[in-house]
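All protein chains but one are shown in place.
Read from first to last, the chains carry the letters A, B and C; within each, the first residue is number 1.
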């Protein structure tokens, strides 16, 4: 179950402290120009070690294309990509070899598989998201051919929430803050929890412009459902909202419904999706991240022999996973949309006639 | 894309004002006793026309089993079920034959498929959820064999939120209220918006007890991701939360992490899922519903010829879809868990050895 | 695992002696005119009871469309179809209630599922193929929109093999014979084995004209592989050949390779497929059927208690399943091609640009 998507399909493999992380993208239409610089730029945004707001683990995150590209163009065959691990320090995990870290997947993986790969969380590590970002970059290249752009940024850190969203500014911000006004306060909060050896949660907003009407495959591969799965399936995400999200449930129909006139929708409470299908309005989706589970405060836990232990975590960890997580969320949204773009191609007989004429 | 699940798979078909709604459940293990009374009881909870808090459309919602059951037991072959439509009044839709109802999927379906089935929303109608509830009842029968129970109820209507959750009480409540203390206030709110020809949003909580550790297939069919898709893919749902949900993003790691001792987890901020896998704790997931889009107040919209129109909706509609939606949400959670229960069976070599020995 | 196809998907349900047989076709592009007369005509070709060369079981095989069609056109939503059973005589099976019929699936279903549905083979009955033929008729309607025609007929009965193939003639023949010259001899053979209470094998040829170059999804959903699965998965089929088939293995490359000139391929040893993709030449595929397992001669077998028994089969059975099986084979080929037609739509970026421009 390591494959994502139905038509634009991504399979990933690899562990945090193994040889590296790889992915195979199957279903990329032939003839797409593959821009390795763009892939590198997206990888750089996710990369750790950039500043004090991210883990100090150094990863080169260089993406090597193994297949599926010939003379700069996709060939229609699977695109294999490989990101070698380096800068791994398995020794950081020696003291917790047999211990389940609270808030981590250690306990559930051990119970599910009967195997303990203690090296940095193994497959469950956020390290795997490097492959998602690489694949998401290819998805974004495809979307750009159709005038669709995907952007992301941080709306809140802890309970410090932005009030206005400037995606251009987020590109420059060290914490990808969408609201310049509260960025400093957000940074200070991260610094404070870090100093306390603790961590903090946060929220990311993803915005998509240029979507045509019609993306989404009802009833069981709807656009909203697929986005929710893509984002809730990310490490640390505990809630997903589309459009007005939770606040919708306090609204009346006369407030929530988006009326239309000749210029299109007069409001966007729906966040760009109706009945699970894009309505041509701006797509807005939020992912809410819990605080990084790796903290340096001693915690009560069990070991693999069901004995009570105190967990002392070492190593290098993000004080707030939402920051780098926002980049991964952007990649996942791009993957969902690329998939939907392909799937929509067979919705109408007249579409097929255009191709086969 | 009308099939849900990977191992326990449900395909549905049918439209609001066509012959009926059907479903086919594929992957039900042979030897499961099929309790038609239980199916009927779940259907009754979703059924319209029960009281003033639901639409007055009368549907018998009788489920006919077409295949896959022999002498009361599942045979391992697909279980076909059929719910004939009756009480349909296509005439209610005559005046909006060419008009896109605000907040509905009319516009997006028309653009996606180039076809206008104006009769009550056609396939996009909440009527389809009858099939989900029928299939979810079969899923619940399977789960019960393993001591897993799924319950649901309403936590909030508009901004009136319950503070304590009593699932036994919800079974008796006309609006499936979880908190008896605020039930009357919630009812009054529904009555008020109904009187204003308007509608209101609400939230449902689903609780699962008895889950074993290990359900969920990382990394791309995780339990949390699958639940999010299942619920966000329901009509009117705009947000999904697991465990502490959105409030997680204001927490610190030292607060959110669930520590363990010999008696298990000492808290349940995670809502029963770690790394996308059930951790044996109570599963808690919330779905937030927007207000019913069908309101009786005139609204500005377009018709299929892109002309501006005023939409006057007639007919019989729920003032608050969250109420009956909570039953559908419960069914979807059951479907996800049944799927995960089957998928987990091949996670370990030693599991297979037990079967084939 | 009761769903066939990836983009044009058919799920079937129902048993031989239950309520009926149903299917759900998901993925039919919106806007296809659904011709119920054509469906009926294909059903009539598969129908039993037409003459002495087929089983005398009478089935009306009337197809009822339950969903997915509005005002004569497909809507893009799943097309449900239902064929009620009638003329069933479960009493024919009373004496073999606990007995495994040789050559049938009785033994393997019982061992696989632990359940014995003795009524005419239950789900494993050829009765299920009615749903395949109905779905295949819809697939053929789609193919016709692109100038693709699928035909079938009988090339051999026992060891009496036709030498020339006249598909127009097969339409008139009672045994769908492709070669008028040996038809009488083939009929006589069937009559003889029937008189001996025995049965006989046979072979069907399916021919497709008008295929564009490019159908088939390498490397694991190739056209040849998908056709082989579709046909070998039919009851009684024990071999599948494409193009020169088995005789290819006695050929040299200089003989087998199809050379090209400006008029296209100069020969068709490949049967219209190269590298798993259609090459624009006529597609030719053969399915070889074993003799009907239901014979009226006593046979040694076991019962469900592992006791030795003699099996005396009663009832009404085809003396040669290949005859009606050829119609089902035609339907399966159509289903494969409809699927490939849709899948090919996303092979090239320029195809998508035509749709979204």
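The criterion applied here is as follows: a contact is a pair of C-beta atoms (placed from the backbone, for glycine too) under 8 Å apart; a residue touches a chain by one contact, two chains touch by 3 or more.
On a predicted model such as this, the values are computed, not experimentally measured, just so you know.
**Student:** Decide which residue listed in C:53, C:70, C:93 or C:109 touches the omitted chain of the complex.
**Tutor:** C:109
**Student:** Among B:134, B:250 or B:341, which residue is in contact with the omitted chain in the full complex?
**Tutor:** Reading the full complex, the residue touching the unseen chain is B:341.
**Student:** What residue numbers in chain A mark contact with the hidden partner chain?
**Tutor:** Interface residues of chain A facing the absent chain: 1-3, 9, 11-15, 18-20, 22, 24, 26-27, 30-31, 66-68, 70, 73, 75-80, 112-115, 117, 122-123.
**Student:** May I ask you to list the residues on chain B that touch the chain which is not drawn?
**Tutor:** 7, 27, 29-32, 74, 76-77, 142, 145-146, 212, 218, 341-342, 344-356
**Student:** Which positions on chain C touch the chain that was left off?
**Tutor:** 1-4, 6, 12, 100, 102-105, 107-109, 111-114, 123-124, 128, 156, 158-159, 193, 196, 198-203, 213-214, 216-222, 224-233, 235, 237-246, 248-262, 266, 269-271, 274-280, 288-295, 297, 299-302, 306, 308, 322, 343-344, 347-348, 350
FYI, only the chains that are shown with their structure count from here on.
**Student:** With a step meaning a move to a chain it touches, how many steps does the shortest path from chain B to chain C take?
**Tutor:** Minimum number of steps from chain B to chain C: 1.
**Student:** Check the residue numbers that chain A and chain C use where they touch, and answer same if over half are used by both copies, otherwise different.
**Tutor:** same
**Student:** Rotation angle, chain A onto chain B: superpose the C-alpha atoms of these two copies and give the value as a multiple of 5 degrees.
**Tutor:** For the C-alpha superposition of chain A onto chain B, the angle is 180 degrees.
**Student:** Determine which two chains are connected by the greatest number of contacting C-beta pairs.
**Tutor:** A-B
**Student:** Give, as an integer number of Å, the spacing between the C-alpha centres of chain C and chain A.
**Tutor:** Distance between chain centres: 45 Å.
**Student:** So which bits of chain A are touching at least two other chains?
**Tutor:** Where chain A meets two or more other chains at a single residue, that happens at 218, 344, 347-348, 350.
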